[in-house]
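Left out: one protein chain. Kept in place: all the others.
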Amino acid sequence: MGTYWKKNQQRLAPWLFLAPGIAMFALYVIIPIFQSMNISFYEWDGLGDRTWVGMNNYVELMDDEAFYTSLKNNVIWLVLYMLAIPAGLFVALFLNQTVRGIRIYKSLFFFPFVISQVVVGLVFSWFYDPSFGLLNIALMSLGFEAIPVLADETWVTYGIIAAGLWPQTAYCMILYLTGLNAVDPEQIEAARLDNAKGLKMLWYVVLPQLKPATFIAVVVTVIGALRSFDLVSIMTDGGPWGSSRVLAFYMYEQAFGEYGFRMGYGAAIAVILFLIMMVYISAFLFKMYRDEKGR
Amino acid sequence: MFPTPIEKTSPASQWIYKVALPIALILWLLPLLAVAMTSVRSAGDINAGNYWGWPTSFNLMANYTAIFENTPIGQYIMNSFKVTIPTVIGAVALSCMTGFALGVYKFKANLLLFFMFVAGNFVPFQILMVPVRDLTLNMGLYNTISGLALFHIAFQTGFCTLFMRNFIKALPFELIEAARVEGVSEIRIFWFVVIPLMRPAIAALSVLIFTFIWNDYFWATVLTQGAETQPITAGLYSLNGQWVAAWHLVSAGSIVAALPPVLMFFLMQKHFIAGLTLGAVK
């Protein structure tokens, strides 16, 4: 064995190092994806036997109002969540200074990202409370009608997204702060000599250099938007009458909710969500592939 | 540097900036300040509707002692540590190896495996939920801390591998070459040459994973139940159901729940930020 190992260790070593990681990852991530796809063709309450129903779950999905509500909300999430990127850039530009104590400011601005979404959700549901929430106290003192954000089908999704934007903006901010650190000072000076400043400078000189930060900000924001489960679950439980559902939440509700336990139907929703996510994952992988080959 | 350093601008705008900075911070953290303020209020304030005014009395000790004495919040926090720490160790250890294998060796399936880890990391949780729960059930680990930690280790390995592999790829390859020429075995190269160089990455990743796992709510609700095993995020939500309108207690609980990752963040700030950007922004 000794000599065999010595001869072939360069070929064997990577597999040796990979084995535990691949085993765990395959067991808990890769295989379950296919199992879920399989379950989506069954009717199953999670307790008894499974019954094969073919495409029935998907057919039912196509005729399910709640599914379309969730899908629509997912789109709203995706679009509005992107606001975290310019907002994060704005805060980063604001903080990219060297005055005394700026490091403390930077870390305090990052704070919302560190705390759990459960806490964020509780804090914001409280902020929105129709009778004593700060939002409505403010609205009423300005002479507006109070808005029961979380009980109003037109506002509820926007209200939850606003809560989500808070930590997400902090996240994007930190990405941009690091990106700004790496911006080439010589180019900036050169552009300054050419009389570029303000927005023009930002657009033509700084942003191109921030491309890697923007890329990663887009990736984490898209993923965050599609994963939006915690806040919906904590702030509204999908309500009022299901109008703040997103696919991730609807899936949970169908599979494990109080009145749910339709595992097959839930799995079908998850597969749809997965396919949507796959578009982004493929784009991401494609970019990485190009970068790898480019080296 | 962009934008223009403030000390190079007019005294007026310097002054404005210095005033704007704390105001912006207070507005930004207003929700949290409100929580902190509420957590020291008395029940009387809450019942009287004094949510936003100055507290009539400060009940810091009383409220925080109350939540520890009357609820299993201490247990929840212990559970969070018991899930988080093994996950950090496990995921970092696994990904040091996978990252090393994918970053150093050239073999056919390399890129494919790497992409598998990356893609898996982005998968929506929901598609894993039903099978992972069944798997955990079948292994007899449902509603145990190890069951939850095992899943987290496996899932975080995806992200950590991405991170570690990119880090190792950026290390000077000559060091490894030199060791090989001297006949050092691959395992010893990993242990004695590469690992010491990976210290900053390990630190950064540990802080990051600690925060991610501490704040996990979804998997805690899927794989655990009850005060015996549930971590603080899920615990806080169920306590919220018990403390109806006892906002001072909810707030105190939220603060306690947020404390460990916040402390972690302040103590290891440098690593944390490095972690967020290192693996991703090259």
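To keep things simple, chains are lettered A and B as they appear, and every chain counts its residues starting from 1.
The rule we apply is simple: a residue touches a chain if its C-beta (ideal position, glycine included) is under 8 Å from a C-beta of that chain, and two chains touch if they have at least 3 such contacts.
The rule we apply is simple: contacts and distances are computed from a predicted model.
K.L.:
Could you check which of "Acyl carrier protein", "Hydrogenase-4 component E", "Peptide ABC transporter" or "Multiple sugar-binding protein" matches the UniProt name for the chain that's left out?
P.N.:
Of the names offered in "Acyl carrier protein", "Hydrogenase-4 component E", "Peptide ABC transporter" or "Multiple sugar-binding protein", the one UniProt assigns to the missing chain is "Multiple sugar-binding protein".
K.L.:
Which shown chains does the hidden chain touch?
P.N.:
Looking at the complete complex, the unshown chain comes into contact with A, B.
K.L.:
Among A:34, A:52, A:144 or A:241, which residue is in contact with the omitted chain in the full complex?
P.N.:
A:241
K.L.:
State which residues belonging to chain B touch the missing partner chain.
P.N.:
For chain B, the residues touching the absent chain are 133, 137, 142-143, 221, 225-228, 237-239, 241-242, 244-245.
K.L.:
Give me the chain A residues in contact with the hidden chain, please.
P.N.:
Chain A touches the chain not shown through residues 45-48, 60, 65, 128-131, 148, 150-153, 236-237, 239-242, 256-262.
Criterion: only the chains that are shown with their structure count from here on.
K.L.:
If you average the CA atoms of chain A and of chain B, how many Å lie between those two points?
P.N.:
About 15 Å separates the centre of chain A from that of chain B.
K.L.:
Could you please specify the touching residues of chain B with respect to chain A in the complex?
P.N.:
1-7, 17-18, 21, 24-25, 28-32, 34-35, 49, 51-52, 94-95, 97-98, 100-102, 104-105, 107, 110-111, 113, 115-120, 122-132, 135, 150-151, 153-155, 157-158, 161, 185-187, 190, 211, 214-215, 217-218, 222, 232-234, 236-237, 240, 247, 250, 254, 257-258, 261-262, 265-266, 269, 273, 276-277, 280-282
K.L.:
Chain B touches which residues of chain A in the complex?
P.N.:
9-11, 13-18, 20-22, 24-25, 27-33, 35-36, 39, 46, 93-94, 96-99, 105, 107-112, 114-119, 122-124, 126-127, 132, 134, 137, 166, 171, 174-175, 177-180, 183, 185, 188, 197, 201-202, 205-206, 212-213, 216, 219, 223, 226-227, 229-230, 233-234, 247-248, 251-252, 255-256, 263, 266-267, 269-271, 273-274, 277, 280-281, 284-285, 288-289, 292
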